[in-house]
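With one protein chain removed, the remaining protein chains of the complex are shown where they sit.
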Amino acid sequence: MSDALTRAEPVPSAPFVGDGISISLAAPMMRYSLRARQPQALETLLGVKVPKKIGAMEEGIACLGPDEWLLRAPIGSKIVGGAGLPVSLVDISERAICLVVEGPRSAEILNAGCPLDLDRFAVGRATRTIFETVEIVLLRLAEDRFHVEVWRSFAPWMWTALTTAAHH
Amino acid sequence: MTRFSALSLFAKALGAHQDWPEQWPDAAPKASYDAIIVGGGGHGLGAAYYLAKKYGITNVAVLEKGWIGGGNTGRNTTIIRSNYLYDESAHLYDHAVKLWDGLSQELNYNTMYSKRGVMMLAHNVHDIQSFKRHIHANRLNGVDNEWLTPEEAKAYCPPLNIAADARYPVLGAALQRRGGTARHDTVAWGYARAAAALGVDIIQNCTVTGIRRGADGAIEGVETTRGYIASKRVGVSAAGNTSVVMQMAGLDFPLESYPLQALVSEPIKPTFPCVVMSNTVHAYMSQSDKGELVIGAGTDQYVSYSQRGALHIVEHTLAAICEIFPIYRRVRMLRTWGGIVDVTPDRSPILGKTPVKGLYVNCGWGTGGFKATPGAGDLLAYTMAKDEPHRINAPFNLDRFRNGRLIDEAAAAAVAH
Amino acid sequence: MSGYRLPAGGRVDRNKPVSFTFDGKSYQGLAGDTLASALLANGISLFGRSFKYHRPRGVLAAGSEEPNALVSVLRGPGRFTPNLRATNVEIHDGLTATSQNRWPSLKTDFGAINDRLGMFFPAGFYNKTFMWPRSFWDRLYEPAIRKMAGLGDAPTEVDPDTYAATYAHCDLLIVGAGPAGLDAALEASGTGKRVILIDEQDEVGGGALADPALWAWLERSVKALNAAANVTILSRTTAFGYYHNNFIGAVQRLTDHLPENSQAPREKLWRIRAGEVLLAQGAIERPLVFDGNDTPGVMLSSAARIFANRYGVAVGKSLALMAVHDSGWHDVFALKKAGVGIAAIIDARDDIDEALQAEAAALGIAVHLSHSVIGVKGRHQVAAIEMCANGSDVRRTISCDALLMAGGWTPSVHLWSHSKGSLKWRDDLGAYVPDQPNENCRSIGACSGDWDFGKGAVFDVLPTPKDQARIKAFVDFQNDVTANDINLAVREGFRSIEHIKRYTTNGMATDQGKTSNLNGLQIASTALAKAVPDIGLTTFRPPYTPQTFGALAGHAKGALFQATRTTNIDGWAEENGAIFELVAQWRRARYFPKFGEDMHAAVNRECRAVRGSVGIFDASTLGKIEVVGPDAAEFLNRMYTNPWKALEPGRCRYGLLLKEDGFITDDGVSARLAPDRFHLTTTTGGAARVLNMMEDYLQTEWPDLNVWLTSTTEQYAVVALQGPNARKLLEPLVEGIDLSAEEFPHMAIREGHICGIPTRLFRVSFTGELGFEINVPTAYGRALWERLMADGAEYGITPYGTETMHVLRAEKGFIIVGQDTDGTVTPYDAGLDWAVGKKKPDFVGRRSLARPDIVAAGRRQLVGLLTEDSKMVLEEGAQIVADTNQPVPMTMIGHVTSSYWSETLGRSIAMALVANGHAMKGETIYVPMPEGTHKAVISSMVFYDQEGARLHV
Partner (left out) sequence: MILIHCPYCDEKRPEIEFAYAGQAHIARPVDPDSYSDEEWERFLFIRANPRGRHHERWRHSHGCGRFFNAVRDTVTDKFETTYKAGEPRK
């Protein structure tokens, strides 16, 4: 019918590479906000394991609150609807972008604006938090690799903030 | 009372200033008074002064739990203006501004009221609409307030950054030329001295611990850390502590007390000619007679009596100041401090009678009480003397929270879209 | 004074000379010098002028407590810093420093006339005068006072430097790297604790830096700490404030000591959360109070020792000591051993340890016990001192070129006090020391009162046979507060130490009373005949020393100050010349001028395009909330004023949201996607507020409801296509949705695809025209926009901005919450009765609508206004009166909320809140403006297509 529409991203596609740090835009992914009173409801519905502890992350699902999980999966993954059930599944794939902060200085650079004690933020943890005045979801995938999920409209600011901190 | 003047200063200098009398005696409480004011800030001392001066009620005590002027009177950024939107507010604050003019002479104490002009910055279209609404309402109320273009604003305050690409560009400003600042401490001291000269007892280190009511419910007196003091008329002007005092009389109040911070820079040579306020960016600044940049910060988010604010509030405040006035980044912050501001649901004061006979209240001034000092004192005195509010403070009653007739200046400037 | 560089000693690098200028004159110092030590080494004694009397002043101290030697430093354009302490400024090649508060020069300062007339300017003089004649205050007195005000000049250019900031966490934070702090750090270095050690000087060591006997230990300690992986040492870093829950603010100075400017941040703000805090800040020596104690060359005894031992500088050739504390004796012995000439030791006490006396004798130093200095000769530097046996008036003169004061020690309890730890008074020290902590915090070493400097006595003013009332014995040097000022304050009835401080300004200078507070307390104590603890202690407030605005804020400057939110389509708007406006945190295109159009012309063109063919608008900033769960409809029914349960899937409804006080807080069109799924929209500025409010009710009041809220504002880019040709343009691009009027009526929603991308397609209109709002995943917003622009060319598609949107909606009488309402407007006031569910038993805000004043007559109600002169566009915010023949203050009955030129109607239109307005249709009101009064008639708010014919096509 027509040429496919192309994506436009809010931050440069080329990574920022500095001393002991690189900051780059992650590839697009599917994201869902999963809500339910009991994790079992989601496990039954989706056939996946859901972490029970706030801040824990398992198989791409992070528990952000007592009834809230963030599911991140490759583009094209399938998810059922849950219609009529006491659950809420909402597509938020495009609400945020993900910045990959990687390198030995990752924690130091994130601490320029994030008030959490990242020495005590173990690999495998995920949480919603704040960077100066901007809300993020912070996920630690490895000792030296973090994902920063930030809403699209704040992404240019976050890019500038992180790269400025990296310059410092 | 030794009259203050250049001449008396000269004469006393020859005697090496050895025979200056006390500005006000340190009174001990008597058994009873015709009227008691709880709270020795500018408002309370002013009320005592006007009770004695205008209404002939001189057997008055001012009870202060610490030292007079030690609360918000001595902790604020001293901004004076009256360009409020609603008629009720404009009349209230303009009453005060008219009294500020000539207060030094009235009290024979230099309160250093400086009509430097208060300029409020508009940063977006909504601000412009809101300010124009203020300006037109003020004009028809006889209150000066004028619109300035960005260039005119810059001319009035040269440190202002009016670059169009600023994060919060200056699109114009509302200027009240009669607005300005005064020297905070001297207002308390000047009223204390003048009131004491008329017979008012200023009683410091005297905390009210209870309120005694008669069988008919009417006020009989107050219990204090210095003993029981009888009076049929008690005016409470205790700012952040009003809720606590009112509860002694069995009254719950629509008030919450929040920490508010302010700060000053080191003194620098004159550089900042007026008062500038930006509600959008939360920046409030003037320069004192001593040369300090005086900066108002925001309130912390939670109720507190700790007089201790958080660092991130100061960071935000100075970031805002540095955005609007980027030449000051190398200036240094000298001192920060905190006060307790009492805030009502509509952020307008409560000034009038209470459900308890003989108990009067003046509270809820939030972050803006200093400018009202002489007016609030005068109107509290009127209300206590006549047992009915003056027409200016009548709208600022407690009933409005029941009947919905709120006076919500902040809501009127509310941003949405 | 005739200071000079000692032939040996000190920690300065004698092989590295450094050139700098002071007041335009070149000097040489050594690497490691401060500006103070270097100038002293060059024989300079005069450093500055005091604030009020412009008295000549030298260096009093060697550290950050220095009140006198304030200088300005210029490091190139925009890099001017006033009020720096010469004792803290590290010299480097090219350093350019100037003195302050003097004219025309430091030596010849006309302001010193104030000193001659000083008797007329006691504390509080300005309260007592400048009142007559009244008009002179504004025109003469105040400008004159202001001219005299201030210390250094204000910067006049934008600072080009950058500033950094960080959060940091540690288990143990040690403030102060003197012997006590270093010992604590060494002890902790072997543990698993994360340790941060902070010190304000360029080199750690604190007091040990002035004690060569400790240098070997110091070197070993620093080496051990540098090797310890768990210890971070931050030097040139001042812990300036101690906040709640062991949160400490500190500023690290990174570049000011370097000769060259660079891109590196000038300073870095450290926001440190510590498990435990150890305060090891040491103590500050107190000056003594006597006539002439401010003469250049009179300084703290410990400072002279620091200058000699650390910097290799003798502060004079012949030094006298005035002591009331043993520590001064030790200083003098050390100075003597370092080769500095000592004229005499004078001590006001009579009972001195024999060992001290023996050592003085052994070193050949003359000693005068029970004596006090009563005067100082010399104006720009000490030439001699006068002394007297206590109780006698036999005066003796001793020649010397510097006088050292050993007045005892004041523990630095500043941070302890910030933390709200309590203090106790110790008579033996004449000082407050930490008592009970309020945080997990300990005070160690000298700042806890635990030190071994020996014994001392406490004096208020040294004994003198002179008339006490006429001497100039300074307490606060910078602010020119004398003992007599404090006595005057007490005499005038100021009894609280806070009053005395404020009346005299004692302790309010830029050193925040570090050297003056305790002396002020002692003098007030004597004057009031009360023990010091009974008159209180002024509260210490952050910062410990002044900190730059830039450090506290500068990391958040420019683009980083506060995020400007932009949509996916924003880049297109920018490239196509849009003029933007800021709405809440967003920037939105206001209009798209062509060929030099002004806003008026552009908006007229944009309006014509929408009404005539099709316009395209970026509506992405509208707040969106997805409400999902079996109880979704029930929840919305409780939140909004109107009924939601019966809304069919696929249909939209206008929702009006009140606060519990009954006033309108937000509105928006929302759609039911499925029985248990709604897509809500909110205003741009209200998105976060509304979501928070809904969460509040859901979690707190109705936790039993099975419904969840998810912000989807940024999940979708929203492109509004509005105008009679909107359907024609859209139809070929959409898959899976029948766009016909029958299948897809006004106020409906359909899901399908557009250009292959999933879309939630709304048929809604804020313009009164046939319209669609196309929601697509955000990343595709711009591509969709560009596609529509390309395909719409044949219809003359026209991008329009918020201004045109405002005009078009006003023509239809649609309100904008926040513009036509202002937080005091009820649905009834706004004429939105139809949006209030009359049969609903409850919704948020309903009860408040029954309050007496809300149902009373006379409320301001939203109406339309048509000006008599149809070309006249009223100013928004203009006030309305019923009667122009009234004096000021006039009775205002309302104001204009929205006002535009309507290109469609060829006339102006306006909306206004007018008292009783709904009952006044057809009545004339007046708008008095400075240029004249305008007449207008109250009308319906719907100015165009009252029947809505254009919508339902």
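Letters A, B and C mark the chains in the order given here, with residues in each chain numbered from 1 onward.
As a working rule, contacts are C-beta pairs under 8 Å (C-beta built on N, C-alpha and C of every residue); 3 or more make two chains touch, one makes a residue touch a chain.
All values derive from a computational prediction rather than experimental measurement.
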{"item": "Left-out chain, listing which of the shown chains it touches", "value": "A, B, C"}
{"item": "Hidden partner chain, touching residue among C:Ser19, C:Thr156, C:Asn576 or C:Asn692", "value": "C:Asn692"}
{"item": "Listed residues B:Lys12, B:Lys290 or B:Arg308, member touching the removed chain", "value": "B:Arg308"}
{"item": "Chain B, residues in touch with the chain not shown (by the definition above)", "value": "241, 243-244, 252-257, 301-306, 308, 310-312, 345, 401-403"}
{"item": "Chain A residues that touch the omitted chain in the full complex", "value": "54-55, 64-66, 68, 115-116, 127-130, 135"}
{"item": "Footprint left on chain C by the chain that the document does not show", "value": "243-245, 247, 271, 273, 420, 438, 660-661, 692, 695-697, 699-701, 703, 841-842, 846-848, 850-852"}
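Criterion: only the chains that are shown with their structure count from here on.
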{"item": "Between chain B and chain C, centroid-to-centroid distance (C-alpha), Å", "value": "21"}
{"item": "Chain A and chain B, separation of their C-alpha mean positions in angstrom", "value": "48"}
{"item": "Junction residues of chain B - those touching two or more other chains", "value": "none"}
{"item": "Multi-partner residues of chain A (each touching 2 or more other chains)", "value": "none"}
{"item": "List of chain B residues in touch with chain C within their complex", "value": "4-6, 8-10, 13, 16-18, 20-26, 66-70, 74, 87, 91, 102, 104-105, 108-110, 112-115, 123-126, 129-137, 139-142, 167-169, 183, 185-186, 189-190, 204, 265-272, 288-291, 306, 308, 310-311, 314-323, 326-337, 345, 400, 402-406, 408, 410-417"}
{"item": "Parts of chain C lying in touch with chain B, wherever the complex brings them together", "value": "51, 79-83, 119-120, 122, 125-132, 134, 137-138, 142, 145-147, 149-159, 161, 163, 241, 243-244, 247, 249, 269, 271, 420, 467, 469-470, 484, 488, 491-496, 498-499, 502-503, 508, 510, 512, 539, 541-543, 546-550, 552-554, 556-559, 561-562, 564, 581-584, 590, 661-663, 665-666, 683-686, 816-819, 821-824, 848, 851-854, 875-879, 881, 888-890, 892, 895, 928-930"}
{"item": "Complex contact set, residues of chain A against chain C", "value": "1-10, 28, 33, 35, 37, 67, 83-96, 108, 111-120, 132-134, 151-154, 156-158, 160-161, 164-165, 167-168"}
